[in-house]
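Would you mind keeping the following structure in view while I ask a few things?
A single protein chain has been omitted from the complex, and every remaining protein chain is retained in its original position.
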Amino acid sequence: MINEKLPKIWYGGDYNPEQWEKEVWDEDIRMFKLAGIDVATLNVFSWALNQPDEETYDFTWLDEQIDRLYENGIYTCLATSTAAHPAWMAKKYPDVLRVDYQGRKRAFGGRHNSCPNSPTYRKYAERMADRLGERYKDHPGVLIWHVSNEYGGYCYCDNCAASFRKWLQQKYGTLQNVNKAWNTRFWGHTFYDWDEIVPPNALSEEWEGDSTNFQGISLDYRIFQSDSLLECFKLERDALKKHTPNLPVTTNLMGTYKELDYFKWGKEMDVVSWDNYPAYDTPVSFTAMAHDLMRGLKSGQPFMLMEQTPSQQNWQPYNSLKRPGVMRLWSYQAVARGADTVMFFQLRRSVGACEKYHGAVIEHVGHENTRVFRETAALGKELGNLSYALLDARVQAKVAIVFDWENRWATELSSGPSKALDYVKEVHNYYAALFDENIPVDMIGVDEDLSKYEIVIAPVLYMVKSGYADRVKEFVQNGGTFVTTFFSGIVNEHDLVTLGGYPGELRDLLGIWVEEIDALPPEEKNQIVITNDTGSLTGTYECRLLFDIIHSEGADVLAEYGSDFYAGTPVITRHAYGKGKAYYVGTCPDQAFLTDFMKTVCAEKEIAPLLNVPKGVEVTERRKDGASYFFIMNHNASTVELEIGEGTDLLTGKELTGATSLEAYGVMIVKR
Amino acid sequence: MINEKLPKIWYGGDYNPEQWEKEVWDEDIRMFKLAGIDVATLNVFSWALNQPDEETYDFTWLDEQIDRLYENGIYTCLATSTAAHPAWMAKKYPDVLRVDYQGRKRAFGGRHNSCPNSPTYRKYAERMADRLGERYKDHPGVLIWHVSNEYGGYCYCDNCAASFRKWLQQKYGTLQNVNKAWNTRFWGHTFYDWDEIVPPNALSEEWEGDSTNFQGISLDYRIFQSDSLLECFKLERDALKKHTPNLPVTTNLMGTYKELDYFKWGKEMDVVSWDNYPAYDTPVSFTAMAHDLMRGLKSGQPFMLMEQTPSQQNWQPYNSLKRPGVMRLWSYQAVARGADTVMFFQLRRSVGACEKYHGAVIEHVGHENTRVFRETAALGKELGNLSYALLDARVQAKVAIVFDWENRWATELSSGPSKALDYVKEVHNYYAALFDENIPVDMIGVDEDLSKYEIVIAPVLYMVKSGYADRVKEFVQNGGTFVTTFFSGIVNEHDLVTLGGYPGELRDLLGIWVEEIDALPPEEKNQIVITNDTGSLTGTYECRLLFDIIHSEGADVLAEYGSDFYAGTPVITRHAYGKGKAYYVGTCPDQAFLTDFMKTVCAEKEIAPLLNVPKGVEVTERRKDGASYFFIMNHNASTVELEIGEGTDLLTGKELTGATSLEAYGVMIVKR
Partner (left out) sequence: MINEKLPKIWYGGDYNPEQWEKEVWDEDIRMFKLAGIDVATLNVFSWALNQPDEETYDFTWLDEQIDRLYENGIYTCLATSTAAHPAWMAKKYPDVLRVDYQGRKRAFGGRHNSCPNSPTYRKYAERMADRLGERYKDHPGVLIWHVSNEYGGYCYCDNCAASFRKWLQQKYGTLQNVNKAWNTRFWGHTFYDWDEIVPPNALSEEWEGDSTNFQGISLDYRIFQSDSLLECFKLERDALKKHTPNLPVTTNLMGTYKELDYFKWGKEMDVVSWDNYPAYDTPVSFTAMAHDLMRGLKSGQPFMLMEQTPSQQNWQPYNSLKRPGVMRLWSYQAVARGADTVMFFQLRRSVGACEKYHGAVIEHVGHENTRVFRETAALGKELGNLSYALLDARVQAKVAIVFDWENRWATELSSGPSKALDYVKEVHNYYAALFDENIPVDMIGVDEDLSKYEIVIAPVLYMVKSGYADRVKEFVQNGGTFVTTFFSGIVNEHDLVTLGGYPGELRDLLGIWVEEIDALPPEEKNQIVITNDTGSLTGTYECRLLFDIIHSEGADVLAEYGSDFYAGTPVITRHAYGKGKAYYVGTCPDQAFLTDFMKTVCAEKEIAPLLNVPKGVEVTERRKDGASYFFIMNHNASTVELEIGEGTDLLTGKELTGATSLEAYGVMIVKR
């Protein structure tokens, strides 16, 4: 349980009373109660308010708010306010301002824009955490610490450059090692002095964000910047822990956000929390994958849904409303996949600045007679009724998909073979095939223990880190099924090619040699022709993007290319290895192939869908104390008929026996 | 009359004899006479020539030119030459150079690039106006002052930052008021010292030109920059007025140009002038709207067409020729809508630099045997024949469309609900519906007296400035018809939301409450289903972009949505209010709806088309001394048959009685 003081699914969200006059506060409380809200996130962006100048701290407003909420039965998720430095600080200590990718020194503005290696920022952010820890350590209303907010972005200033050099010294010891790791003899880049190394941005090695002349330095800079922000988090966390060793600390993450290696971050957080903002056209499977990924950061431990919108966002190009029922549906989707909280940005809509058209529990109209409020209040009531039933319940998956930020960075920094290769999209293709079958999946990092799984899928495992190939081999040796794809096994953790033939360290495991990799524009297709019907795989499928030219070195050839000069050569292979099997998919297949492929692989391992349900119905399972909770979620805009078997619907209390129906956007939580 | 010295429609344009050798000048005069040209704009870009260094002024070339023209019966529209600072000034006083949106200090180059808050620029621009005023105050050839040229663009330098802070102090008095107006407690932006405020650009609060974190500062900066340039205009104007209190002063504007609040500018100018440069695909209704807008800047006072091309532009992507007859047609369109001059850029094509492929009365070939010259000369003769007949004649409209630059800025700075919302396009949609019906329209600012009108249309009246709602209510109370649309009544003049339910201050007038605003990609359509046939409104129309979810609070529901979860809820409403009516259009309708809607609204007020004419024929009316002048303009590429009634065609002298025909691109001015 995140905090036993509130033994239920927390319900609430970001609250900014400091933006409002006193008169509004009582009305807030009245409506929070109507909505069943029991947690409010305070102090996210109040640094300037808390510390009006270098010497002065003033928390009286915060004292008052925490007290007032607590007196009304509402707990506080207490942020540290360091997500945006004060204007006075930017003016007095410009080192807090970042230098951007274009090499431009930023001026005051925006948020999340403090240089992570700014001595001033570090000093005052840590001090703020320390003051808050000291002041509120004994307040019964505080449930959890929320450090900063949505960390992100990189800086390229001189302080970062200096810190980068120190970081490199620590990582590599000698310049010679750096030169080797980055292969600096290419293009005459040999460094003879640490100070010759400058951050890779649009003024030096990079362009267009993802293009670089030197993958090595660009990769290291991403790791370094992610680490630098993580250092900032740890500074605050440690300052808080000094005062409240038992209060959990989190910071809100952003799903598949590109710039931070969240698996490293997860290790430093007591509980993972994240902000879920699908666009109007985000596939529901993508959101599911993001939830599973966030759960995976701490090996399956339940997480917090820290933010979602009650209805509308403001920063998308087209900010559609969540259709009636969808907010509830997506809230349960989070819980279904491991969330123990349902929280919103924001409790009351702001009156000015750029988020005033972002949805809120309390809209600009200010009263409770709105569709959005009614839906929010209904959900609040439902969650209240659930009480602690689901808390700490675990999702259990026999299938894991590997997701690795460093591999992602390396893949996208690669010059060639195809600009169209998108790591997250490739991962999602596999995830979606399993999602459609309602087969539970864990999204795992490369540090995760593989022995828990029957099947491990590693799409585009371009970078194979030291020791990882051996761990995968051991997994297969012991009976596991491993699936990987084109552009795998190519480089080590420095993005240096593993010589001797692709897929490098995975070659003997997969029983193949990839001689060449063809790349064609996305509109040019080839075919996957199944030569030996295997499980659900039969006939011909389409493929595109990259086309490995493969020689079997012991692997069974399940399918061949249908056209081009490599027609008739292997495209899908399977290799028996120890007690297990290793599959290789040498191209980017259409979704029909992946569906049949995942069915086949799962069937071999006797992994079945959680339930057989109509298309568009999502099913997950959370388990706790021997009980099973099936979440059945209808993403269709129409009612579906289901055959569920016996159980109790937690939401209605109804006993289920046989056939039942589920309304459009409806949800059931069936306990067995 | 702009200047009684030349009591006719002025005919001429920009003339740069300083770019040419003496030999050419006599030829110029010969051809000007052939073309009936009687006014030449001199000295637009001659600052470097007039002031070769800080101490020296030399106007001998200008003396000679003005004299020579005057001796040949050609008057001078005398520019002040401050539209491009000299290179020596940029080198010696870099404060004249702007800092751009990206935060980069500009180098010497281009034009219209002086920082409006540069002390150097202000000092020397004012001094130049003073010298010119003194020197030419008694010259009989000078008709009007033309200050600078096409003012525009913003600067973000330190001088502007300092001036901005002073401007804010003047506007808001205290920092506390600024903090409140900009809602700076959002994202911890509270300012404690004026110097903490920095200009909002790509280094601070903004990106991509129209996106901002803080609407308040971004809006104020636009007002401030528009004001700063206006200050520059006023400095020169006042310096000139000292010497020539009775000579009119203008500067040439640019229609719907975004960056300057032309309604403020109009107030400071004796006569409005503007440059009309439609692209090859600009709808003729858009040009018409721009003319009406320019006329509206001074409440209907006739304006100057300062520039248009005789045939071709050079800076469009594809610079098509004006088809034969079109230059004449579009010249009369200007006059038809209130212009008392027809002037060109340029009288002779330059030989080098970026405008050498811009059309001119005298082309590179140098002689009069060109299509363009023949058309120009024919028009010159015609305008000569018209003499003073049309001067000062007024357009009279019972319908007004509100256009407000601050509202436009605020709308486009808004983060959400839809990136596709384009203020000018929405305004033009309504304008075009009335244009197609040949119903006269005034384009008015928010300071305009509404009692003159029967119908006032305010598309996307997002920002309702202090007192404006009351003025609209008074107008309707007294019998007026008011039409507004989705995304209206949302904010006050600081872009702070009017709480208590949309459309805010207009809610009781409109008799509705807008609970939610859905936004969908432009390709997704809904339907406007007319529930009570009203006037021409019947059946079903399409709509897109934004979809207000409306509750009637007294308004009649004329139409409902046809689909989505708000199918069957109101989309078009009409509310009886006092003696008048207030219409609300809750979405962006197709043009078919707007045509029927405008017909309906006009019919209710018994406002009929000026004439019933075939499609593609534009009709306007100017009135003077009891006479009516109907301009009938055929934009079709083929002859049309017309039934005009009695009158005299001013251009041919022909008496009209019944049916007549008008050739492709033809024009008639029928006096009644």
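Residue numbering begins at 1 within each chain, and the chains themselves are lettered A and B in the order written.
Just so we're on the same page, a contact is a pair of C-beta atoms (placed from the backbone, for glycine too) under 8 Å apart; a residue touches a chain by one contact, two chains touch by 3 or more.
Nothing here was measured: the structure is a model prediction, and the numbers come from that model.
Within the complete assembly, B:R371 is the residue of B:R371, B:K398, B:R471 or B:K605 that touches the hidden chain.
Across B:S81, B:N159 or B:T573, the single residue that touches the chain missing here is B:S81.
The omitted chain makes contact with just one of the residues B:K5, B:K123, B:K242 or B:K356: B:K356. When the full complex is taken into account, the listed residue touching the unshown chain is B:R111, out of B:K33, B:R68 or B:R111. Only one residue from B:S320, B:T639 or B:T652 touches the chain missing from this view: B:S320. Listed by residue number, the positions of subunit A touching the unshown chain are 102-103, 181-193, 195-198, 200-201, 203-206, 212-216, 414-420, 494-497, 499-502, 513, 515-521, 565. On the side of subunit B, touch with the chain left out of the figure occurs at residues 16, 18-19, 45-49, 52-53, 81, 83-88, 90-91, 104-111, 280, 311-321, 323-324, 349-358, 363-366, 370-372.
Just so we're on the same page, only the chains that are shown with their structure count from here on.
A rotation of 120 degrees, rounded to a multiple of 5, brings the CA atoms of subunit A into register with those of subunit B.
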